[in-house]
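Before any comments, here is the structure.
Missing here is one protein chain; the remaining ones are kept as they sit in the complex.
What follows is chain A.
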Amino acid sequence: MFIPCDRGGDSAGPDFKGFTLLMPAVSVGNVGQLAIDLVISTLDMTKVGYFYTDCLVPMVGNNPYATAEENSTELSINAEVYSLPSKKLVVLQIRSPFIKNKYRPFCETLLSWVKSSKCARVVLLSSSHAYQRDDEQLLGTPLRYLLTPDLEKAVGGRMKELNWKEMEKVAAYPGISDTDKVLHIPGGGITKLLFTESCSEGIQMAVLLKFCSEGDNIPDAFVLVNYLNEWLQLIKSEVSTSSNSTDPSSQWKIPSSWRLLFGNGLPPALF
């Protein structure tokens, strides 16, 4: 599934042993994917390979993180892997939806690649339909996290320090009391499947998600990536001297491919 680019002299390909794999779920508002775009663009990550898969709708374009004429002509496809060895970070970006009935095989192949490449843990950025929140979830922060049991042991304490809120389980049959509570992530795409499979296969996985709706999801992406940054500290959050609050939003670099997200400019002939 994983094809390294530029095999060069190192035929074994890049080594991800002990790395953190950061990846998005294709979910409501594409918030996870937008957040990943911000991470790759800001940290100027290098592409190290791609996934050759029949599970995602094909697409191709030129380099979405281009900053100048020289680096704008590298082809980019629907599932690519970027790495930053100095932070032991490997990032997977997914750029198109799943083909019908193919999301399960993709999850299986992905998790077996995670195990074979010996990544230490997986962090999945996702989102869930805001309109499906219950009364309690409507109040307070729209951000949630989930940890598999193996990762809970390692970092559960840190989440408590950060005062993060764990994703609540809901009743399997709403309205009927005394039913089992289950995990329900509407609009989260493969989030629930990946999480439950990771729990049963002993993979250390964290899910970070935001409740949102479809629309202009750029602010949601910033909120999610700042949430991630509270934990992983990928970029320094500068403390503003005038107020005591930290606002790292301005330090994330928006990629050039985010231009014209909602279509072209207006034709002058309209007026």
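Basically, a residue touches a chain if its C-beta (ideal position, glycine included) is under 8 Å from a C-beta of that chain, and two chains touch if they have at least 3 such contacts; residues count from 1.
Just so we're on the same page, contacts and distances are computed from a predicted model.
Per its UniProt entry, the chain excluded from the display bears the name "Proteasome assembly chaperone 1", taken from "Phosphatidylinositol glycan anchor biosynthesis, class U", "Proteasome assembly chaperone 1", "Alpha-1,3-glucosyltransferase" or "Prolactin-1". When the full complex is taken into account, the listed residue touching the unshown chain is A:Leu75, out of A:Ile3, A:Leu75, A:Leu138 or A:Ala154.
In the complete complex, the hidden chain is touched by one of A:Pro58, A:Gly202 or A:Pro219, namely A:Pro58. For chain A, the residues touching the absent chain in the complete assembly are 26-30, 54, 57-64, 66, 72-75, 77, 97-102, 129, 131, 186-187, 189, 192-193, 213-214, 256-261, 263-269.
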